[in-house]
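Removed: one protein chain of the complex. Kept in place: all other protein chains.
Per-chain residue numbering starts at 1, and chain names A, B and C are given in the order in which the chains are listed.
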Amino acid sequence: MDNIFDDIQKRFEITDIVKQDKNLNFLTCKKELTVSLITHLKNIEGFSHFVLLTAVDWIEDEKFQLTYILNNPDKRIDIGIRTYIDRGTATMDTAHHLWEHVATYQRELKEMFGIDFPGSPRVDEQFILEGWDDIPPYRRDFDTLKYAEETFFPREGRKSNDPAEYMKKKLYPDEEK
Amino acid sequence: MQADRSKYPELDKNGNPIVDLSSQKYTKIWQGPNHPGVTGNMSLELTLSGDEIVEAKTHVGYLHRGFEKLMERRLYIQCFPTCIRMCVPEADSNEYVLAASIENLTDIEIPEKALWLRTLVLEMARLQVLLRTVPGQASTLSLGLGGQWGMYLRDLILDRFEELTGGRIYHMFIIPGGVRGHLPDGFKERMEENLKGIEEFVGKIENLIFNNSIFKKRTVGVGVIDPSWVSKYGIVGPNARAAGFNRDVRKDYPYLKYKELDFEPLVATDSDIYTRNVIRKHDLITTVDLIRQILAKIPEKGDIRATTPNVLHWEIPKGETYQRSESSRGEYGMYMVSDGSKYPRRINLRGPSYTHAVSLLEKMLINANIADVHSIMVSLQTCPPEIER
Amino acid sequence: MSLKNILTPFIAWGNITKDPVTVKDPLNERPGAERYRGFHKNDIETCIGCGTCEDICENQAIDLVPVDGIETKDGDSGLRPMVDYGRCCWCALCVDICTTGSLTLSNEYTWVSEDADDFRFIPGVDKKSWDDNEKGWKKPEGNYEFYGTKRVHMPELHAEDRDKSFIEFVTGYSKQQAEEEADRCVECGICVATCPAHMGIPEYISAIRNNDLEEGLRILYDTNPLPEICGRICTHKCEEVCSVGHNGDPLSIRWLKRYIADQNPSEKYKEILNSENVENNGKKVAIIGSGPSGLSAAYYLSLIGYECTIYEKLPEAGGMMRYGIPEYRLPYDQIDKDIDYILSLGVKIEYNVNIGTDITLDKLKTDYDAVFAGTGLHLGRSTRIPGSDHKDVFFATDLLREISLGKEIQVSEKIIVIGGGNVAMDITRSLARLQNNKFGKVDTTATSLESEDIMPADREEVVEAREEKAIIDPGWGPTSIEIENDKVKGLHVQKCLSVFDESGRFSPKFDEKNTKFFEADMIVESIGQGMDIEYISKETRDQIKFDQRGRIQVNEYFQTGAKWLFIGGDIIQGPDVIHGIANGHKAAIGIDKFINQNG
Partner (left out) sequence: MSDNNNSNNKEDKFLAKENEKRTVTGPDGVKFEIDPLNDYFCDQKPEVRDPKNKVVEKFLNWARAESLWVLGFGTGCGSIEIPPLMTPRFDAFRFGVQMRPTPRQSSVIIISGYLAVKTLKRVIRTYEQMQSPRYVLALGSCTINGGMYYDSYNTINRVDYYIPVDVYVAGCMPRPEALLAGFNKLKERIKAGRAEGANEYAEKFDWYKANQKKIIKDWNMPDYNW
C-alpha cells in the first residue's frame, strides 16, 4: 500500500493521507489532478472497481468535498480520494469515460447537490426528483423540516410540554422570570 | 445471439440509437411503476422495434425519501431505525453497515457474543431474501409454485426473526455498540427444523425449476453479462460471481465472524439468468450451512452490547470511513463523514442495485425481447429503494 | 432438452395429499412473539414524565401531555407520554432508554380504524386491550444501557487520613471524571423545578460536556451566586429526584457544580460574568446577616445597580455556612472565594455590628430604601427533658460556632449527640475528630428519634460518620439525662415506634418498655434551631404578620407586612443553603419592584 503512495505522491500533489482501516486510506487531491489520478489508479495500479462518488457540503468553508472511492479487487485495498471544489461555481471534471456507472453518480450529484459535470451523459435529466424547483435538497442550507411543514399538511393538534418548564409553572404558579 | 440490425436505427457517433418516434417505426412503452412486471416501485422507459428493445431508460425516484438528508438531522442513535428502511427486503445489511461505520470511527470493542449474533442475523436475512428470489426467478415466467413454497418457508424464517429480534421485516437488532437481545430458549431447535425444511425445498426446486425445460428455455443464454462489463459497470456479488469473478465481501474483507466460518462461494462463467440463479441457489445452501455453524459456535454467555457514551449526546470523532458487507445482492457499503458533532455530517449508501438497475440494466436490455425484461430485472436482483434512498 | 427436464417438474403433484400450511384463523391464532415490538404500554404510576422517550424518538412521535388525576410534584412532572401512531416506527428506543422502566411494548399489533385521528393515545391512561399483555418488548437484560447508570466515584480521603484533621476530605472530580459523569445526564429537567433556586442544571451539565466551563459559570451565577459553597454542602434535592437515579445512581449534580466553580479562577470571574461595569442607580439597601440569603440578595441587587451594605454580627461573613458547617466539609478559603467575588461588585460589609444593640432597625429603615433580613436560626432548641439544663449539655450550633471561631471547646471522653439531621452529623463528626486528637480514640454516639431509613441527614453523611468510627444509633427518643454528683452520667432513651402520624404531623409514638441507657459525660442537643427576632422593634413587629405557629408570613417576594422589610433564608424556609439563596434572589427582585414602585 505504502509504495503506491510513494509513487503517486511524486506525480500528483496528494496531501492528508489518513489510514482509516487496515485496507482503507483517504487522501486529498487537487481538483485539476483528480481525474488523472483516478485514471492512473485504474489503469496502472489496478483499482478497477469504482465503488462510489459522493459529495459532502462543507457550507462553513464554502466548499464541496467530492469523494471517489476506488477498490483494487486483487490486492483488496480501497482508496478514498477527496477533492474540494468551490461551492459557488460547483463544477467538476467528468469521469464518466472511465466507468459506465460514474455517469449515474454524476447525474445524482447534479440533481441533489447542484454540482455540474459538463460532458457527462444525461447529466441534466432529472434522476430522482420530479418537478423540483427549490435549491438542491442535499445542500446544507436546504431545511427539509421547514419545507415539509410548509408543503405537506402535517396533522394538526399536537402539542408537547417541556417537563422543566411545565413543572415550574405548576409548582410555582406565581413565580415569573 | 446476433440480432438482425437492419430494422434498427442508425447509431450516432457515440453509439446511441437515433430514434425518431414520429417515423411510426418505433413504439415507446412504459413498464412500471404500476406494473406487475417490475421489481418494486420503479419504471422502465422502453423503445421497441417490434418486440425487441432498442433503447431502455431506467426511471427511479418513486421511493425517494431523502434518507441521506434526514440522517443529517438525527442523532447517531436515531439514524439506526431510520437507515434500515433504505433497502426493505434485506434491512439488516443497513443496520450492520451503519453500526460498523460508527464503530470504525470510534474504536468501540464489540463483545464476542454480539458479533456472533450479528453474523447470525445477517445470514438469516440472506436466507430470507434468497428464499424469495431463487424461486422468484421462476415466478417471472409464471412458474409460481416454487415461489409459493419459498414464500412460506421465508415466513417461517421471519417467525424466527420475530422471536429473536421482535420484528418481522424491520428487525432493528444490530444497534451501534452491539445487538439488542440474547437467543431465546429453544431457538436453535426451531431453527434447525426450518433449515431441514429448506434443504428439502432446495431438493424439490432442483427438479421443479432448475430441471424444468420451460425455465431452461427461457433463461439459458438470456440476459448475458459480458465478463468485461464487470469492472466497467461496477458489478458485484452473485452477478459478478456468475461472470467468473470471485467477489464476495465475506471472503475478501472478512468482517464479523466470517473468518471463523467455513464456506466457499460458487463461481461460474456462463453469466446468464440461469447461471445467476444457480449461484443464488448455491448461496442459499451455503447460508443454511453457515447458520448451522454459527448456532453451534455462538457462546452461551456474554454481553450483548459494549459500553457506549450516553446515546443522547454521543459525539463521534471527526473522520470518514467506508464500511461494507455482503448483502444477498453483493457489496453493500456505507460512506460516513463525521464532523465531530452529535449528528452525522453525511451518510452515503452504496447499494448494488445502484449500478445494476440503472446503467447495467439499460445496457442489458438493448436487443432483449420485451418478454424477457422482467426476468432480466429479477435476475439482477434489483431493489429500487436502495437506488434512490 | 431431455425428457427428464419435461417430467421432473411434475414432482409437485406429490404435495396433493399433504395438509395445507395455511393459518386457519390468522387474526386470532397468531399472537406476536415473546419479544414482539407491538403497541405501547406504560405503567403510569412508575412513569415520572421525564420525557427522555420524547428526546430519543427520531420521529417526534411522542408528546408529553398533562393527564387528569396525576399531580405535578417533586420528581414527577405530571406529564405522560402520548404516542402518535401516525409517526411511530416501533423501534422501541423509547423503551430501551426509559429511565424508570415504565414504558414497554406489548405483543399486540392489530389496530385498524376508519378515522386517522384515532391513532393518538396515552399508553396506560387510555385503556387499550393490550394493557395487560405480559409479552412484548422489554429492555434487554444484561449489559445494555443507553446511559451510564453507575456514578463516577468521587475521590476522597480515606477514613484513616481524615478522621483527625479538619482538611477537606472530598477532593473533587478531574476533567475526565467530570465529563464522564456529565455524560450520564439525560437532560430531562425534572431537577430544575425541585431545586429551590431553579438552577439551569441540564444546561450547566451540558456545558461541562462541551468543555465550556465559562458558559457553565455564567449559568451557575444566573441563579446562584455561591457555587463553590453549594457545590460542596448543598442538600442536593435535585439528586433525590434525578430521573437517572430510578435505574442506577443519580447524577452527582452537586459535585459537577463544584467542578465548574473549582475550575474557574476567581480573578477571571468578573470578565467571564461580564460584571465589570455595573452602573450605580443611587438606591441603597441594607442587609442584615451575611448568610446565603443575605449574600444572594446583595449579589443580585448590586448587579442591577443598588448599593448594598451588609451588617454582620460576627467577625467574618458567611453566617451558618462558616459558623455552622465544619471545615472538613466546607473549607474557609472556598467560602472566601465566593464572598470575595460578591464583595468585589461593591457590596459593603460591616462586621461585628449587632442590629438592635449597635444600630436599631428603625435607623436602617430611615437610612436605606429597603431592608432585607436573613438572620438565620442561631438559637439551639432544647429537648427540655430533665437534666437538659446541666452545664455539660450543649447546643450543637453553639459548639460549631466556637470551633469556627477558633475557640477551644469542651471535649469529653464519652459524648452523646441527640439528633439525626445534618447538623447532628456535623457536630458528631467534628467531636469525633477532636476526641481522636485528644484521646487517640473516638467515642461519640449520635442517637435520633427517626429510624435509620427516615433520618433527615444525608445518607453519605451517616456512612462517612461511621467510617470515622462514630456510632450512629437511631430510633430512640430521649427521656431523661441522668446526673449524679452534678456530673452527667448518661442519657435514658426509649424506643421510638413512629415519628409522624397518618396526616404527616410530628407526633412521635414510643414503646415505653423498650428502653436503653447511653453512658456519657457530655451531651449535645441538635434537634433543631430557633430564630431570634428580638432586634425588631415592637411597632414593626405589629405590622409583620405571624401565623398560628409563630412563623413570619411573607409574600412570594419575601416581603413582610412592613413593606420596607423583607425577610428570607432559614427563618422562613428552614435550615438549607439553597433555599436561602433562592429566597435572596426572589427578595432582590421584590426589593427592586418595591423601590421602583415607590419611586
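The rule we apply is simple: a contact is a pair of C-beta atoms (placed from the backbone, for glycine too) under 8 Å apart; a residue touches a chain by one contact, two chains touch by 3 or more.
Keep in mind it's a predicted model, so treat the numbers as computed, not measured.
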| item | value |
| --- | --- |
| Chain not shown, its touching partners among those shown | A, B, C |
| Touch criterion as defined above, residue of B:237, B:265, B:352 or B:385 at the omitted chain | B:385 |
| Options C:87, C:218 or C:313, residue touching the unrepresented chain | C:87 |
| Positions on subunit A where the hidden chain makes contact | 128-134, 137, 142, 144-145, 147-149, 151-155 |
| Chain not shown, touching residues in subunit C | 20-23, 26-27, 30, 39, 58-61, 84-90, 109-116, 118-119 |
| Residue numbers in subunit B that touch the chain omitted from display | 21-22, 24, 28, 33-36, 40-41, 61-66, 69-70, 73, 81-82, 85, 88-89, 132, 147-149, 151-152, 154-155, 158, 168-170, 385 |
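In this text, only the chains that are shown with their structure count from here on.
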| item | value |
| --- | --- |
| Chain centre separation in whole Å, for subunit C relative to subunit B (CA means) | 55 |
| Interchain centroid distance [CA atoms averaged], subunit A/subunit B, Å | 23 |
| Geometric centre distance via CA averages, subunit C-subunit A, whole Å | 49 |
| For subunit C, residues that touch 2 or more chains besides their own | none |
| Parts of subunit C lying in touch with subunit A, wherever the complex brings them together | 49-51, 54, 62-66, 72-74, 77-79, 84, 86, 116-117, 120, 188-190, 192-194, 198, 202, 556, 586 |
| Residue ranges of subunit C in contact with subunit B within the complex | 1, 4-6, 8-9, 11-12, 21, 32-37, 52, 55-56, 58, 89-93, 96-97, 105, 137, 140-148, 183-187, 206, 209 |
| List of subunit A residues in touch with subunit B within their complex | 18, 20-21, 23-24, 26, 48-52, 54-57, 65, 67, 69, 73, 76, 78, 80, 99-101, 103-104, 126-130, 137-138, 140, 142, 144-145 |
